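The complex is shown incomplete by one protein chain, all other protein chains being positioned as in the whole.
Here the chain labels run A, B and C in written order, and each chain numbers its own residues starting at 1.
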Amino acid sequence: MSTTTETKARIQREDFSVTDEIEAIKKSSKNIGGIVIFLGTGRELNKGENISELNFEHYPKMAEKKLDEICTKAIEDYKIIDMSIIHRIGPIDIGENIVLIVAAGEHRKEAFEACEWAIAELKRTTPIWKRETTTKGEVWVQATP
Amino acid sequence: MSTTTETKARIQREDFSVTDEIEAIKKSSKNIGGIVIFLGTGRELNKGENISELNFEHYPKMAEKKLDEICTKAIEDYKIIDMSIIHRIGPIDIGENIVLIVAAGEHRKEAFEACEWAIAELKRTTPIWKRETTTKGEVWVQATP
Amino acid sequence: MITVKYFAQLRQMAGREEDQFDLGAQATLDQLSDAIGLNLPKIGELVRDKKIMVSVNYDVVSADHIIKDGDEVALLPPFSGGA
Partner (left out) sequence: MITVKYFAQLRQMAGREEDQFDLGAQATLDQLSDAIGLNLPKIGELVRDKKIMVSVNYDVVSADHIIKDGDEVALLPPFSGGA
């Protein structure tokens, strides 16, 4: 679990502050004009089933490596100034924060594109798994696009 | 200047807390799964000119009305759960927050679309004007897409 | 009375925030731009030539809009909000 300020991507059990993450990324440049943020939160319903709790697990080292790669590639490919990603693991209640992606660009267009690409890429490449507790018991969730 | 909890759109001089605005919108539904946020901040450079300060003014009542209309239309047209918008006026330093749009949906796709549409619509329809102070003096900024 | 509000560059050009005009029960935008032009010829011209947007009671209107007594008109330079 890496929490140094140098690392742009983190996996952690505890909640995060969106404001703190924005202020941290603002420090990387005075030329940031548009910041686009994706925040994924725990929904109460999935395919009609009532969810009481979510639980995430990850493959240590590989998950952090993939998130770091997403940040690096987003900055290169979309010409944004900076990106940071946090994904929580462990038990998560309904309404709580799960994942945060912050894309900071000079202008908004590239920040929107980079942020939307990053969350799709995270779902595709990052070894993190979700277990939902519903009235029917615990189920491992199949990937959703 | 409206700051009641009922109003989804606000124009205000003081800064805002992104975290507080997210928590406020989360209260509208337990079925929010994807929140997309646009945060516009003051850049140091514009077309090669060094900016020392920004200053925004608005047309009271009409600006609030247009922001409210954007929230209502975003919810209807993009099938998102909720949207809130805050725009600051008065003097704003480099790096400070200017505008915040929070789009909350069941899933991320509609939240991205609604958020990107809303900031473009704000620029197109909302009577707010920016004055930049550069080394050459004060200039009213022409609209940028 | 019709209230006309000036914003941003136009407020600076006008040197004031608003004017009031008595144009009877109804008036066209051309009649209003003529009235504005008496004291502020450059702004009158901008309105007449459709170089700036005009709102009536907080909505942007088209050139053929009829203004009524008591309306609030605003002359709106190009917007530049949103960062």
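To be clear about the criterion, a residue touches a chain if its C-beta (ideal position, glycine included) is under 8 Å from a C-beta of that chain, and two chains touch if they have at least 3 such contacts.
Computed from a prediction, not measured in an experiment: that's the story for all the values here.
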{"item": "Partner chains on view for the chain not depicted", "value": "A, B"}
{"item": "Candidates A:73, A:109 or A:123 - the one touching the absent chain", "value": "A:123"}
{"item": "Touching residues on chain B - with respect to the absent chain", "value": "33-34, 108"}
{"item": "Contacts of chain A with the absent chain, listed as residue ranges", "value": "40-43, 56-59, 61-63, 65, 87, 98-99, 119, 122-131, 140-144"}
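The definition used in the following text is that only the chains that are shown with their structure count from here on.
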{"item": "Computed distance of Cα centres, chain B from chain A, in Å", "value": "23"}
{"item": "Where chain A and chain C are represented by their mean Cα positions, the distance between them in whole Å", "value": "48"}
{"item": "Rounded Å distance between chain B and chain C, as computed from the means of their C-alpha atoms", "value": "26"}
{"item": "For chain C, residues that touch 2 or more chains besides their own", "value": "83"}
{"item": "Residue numbers of chain A (touch at least two other chains)", "value": "33-34, 108"}
